[in-house]
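Take a look at the structure set out below.
Missing here: one protein chain of the complex. Every other protein chain is in place.
On to chain A.
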Amino acid sequence: MRRIIHLRRSSRLLGDCSCSTRPSVSSAPTSRCLVQHQHQHRDFSSPASRRPQVPAQTPNISRSYAQLHLKPKNPLANYEPRNGQVEEYLPEEDPDADLVDADIPTEIKPPGRLRSAPRPDDVETDYTPALTAEGLEEVGGVADWWEDDNHWSPSLEYVGFGRRDKITDHAVLEALTRRAVVEALAVREVEGEAALGGTWQEGGREALLRALEVNLVVGEDGFVALDGKVTSIVEDLKSRPEAADSEQQQGQEDFVLPAQQATEFRKSWDKSWKTISLEDPRLKFAVNKRVQQLTGHIIPDHKLLTANTVAAYLSILVKPPPAKKLAEVIAQKRELLSLPNVTVYPRRVTPIDKEKMVGRWKVIVNELDKRDLPIVGTGGYSKEPERKWAMGKA
């Protein structure tokens, strides 16, 4: 048996699946239930049941591919029999028309039925068959069928929890962190600590501005008071199923705070908000989760260990991506670049580069051309044998 694939869930199981609350296109892979309920997981606690058990209530969940063509109802009946002629899969104009189960909603385009080209003697043309295969174009085959974007569906692209394209602008990152802190504090104030682990709506432009306009008052003892529309902020975070699929909601979610606006916001805030303590692991979890959702940055646990204030958290989050090359590191630090006697090159300075620097390279090329000698490399010529003799070798 080569492979087993889990087939579709039965509709009975669809009701109780705990899908991600993020609204997305229904056919996107991540919008589906993230946990396969049909699966019986190994019970680690009981040593007797080490092997996975197949649940008895859901038969035909997993089926070997080899069994598929043994079904009594032959799904291949629609295909024409193979008769030794030239055959090729051709894309159907209407792929749904060829499906056995007409109710399969599909955006991808599988190959259509197998069609045969007419025999040469049936066609009244001056066609002469080739006698050798050499030089003939190879057609057909389905190995690369799905590499064609026309057969693929964009709805199959990955949609994660966080933004797909990470936000890198410093001011925007800081503004979104402030939003996350405000929202986490608001939820803690209104609904209590237990609600900090939940999943929140990404929210549109209004929700963002409402959260950024909240004033954070940090007391001497570290107590933080929220000065703003706290309850409406908490309401923004709750999912509204009726608005989830609407176009307007979709448009709002794509809103990205412009960098200029973020900078203005940053100037208007008192710096004391960065001293807010993140010692409470629940609050830190909520802030970090929200920042991941809004910015796309995933901060590993080990780095979060030392982030006990908002300022420390920001120092981890707002950081340029690490340079991959030494020249980039030097360019970032700008120390060596300012020295008068130091020049930094992004790559090795080759002998050709040195000749170019003194303007001799063109002359060399001309002279080599005149003598019909290779410009670069040895051109297959060996080294001079005299050198070998001088070294005392045979």
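A few points about this structure:
The rule is short, and it goes like this: contacts are C-beta pairs under 8 Å (C-beta built on N, C-alpha and C of every residue); 3 or more make two chains touch, one makes a residue touch a chain; residues count from 1.
Note that in this section contacts and distances are computed from a predicted model.
Missing chain, UniProt protein name, picked from "Large ribosomal subunit protein uL4m", "Mitotic spindle assembly checkpoint protein MAD2B", "Phenylalanine--tRNA ligase alpha subunit" or "Cell division control protein 11": "Large ribosomal subunit protein uL4m".
Residue-wise, the contact with the chain that is not shown comes from A:164, picked out of A:164, A:334, A:370 or A:383.
Within the complete assembly, A:303 is the residue of A:205, A:266 or A:303 that touches the hidden chain.
Panel shows chain A; residues 2-8, 20, 22, 27, 29-30, 32-36, 39, 41-42, 44, 51-52, 62, 65-66, 68-69, 71, 75-76, 79-82, 89, 98-101, 104-108, 110-111, 114, 141-147, 152, 156-162, 164, 196-197, 199, 281-282, 285-286, 288-289, 292-293, 298, 300-305, 333, 335 of it touch the chain omitted from the view.
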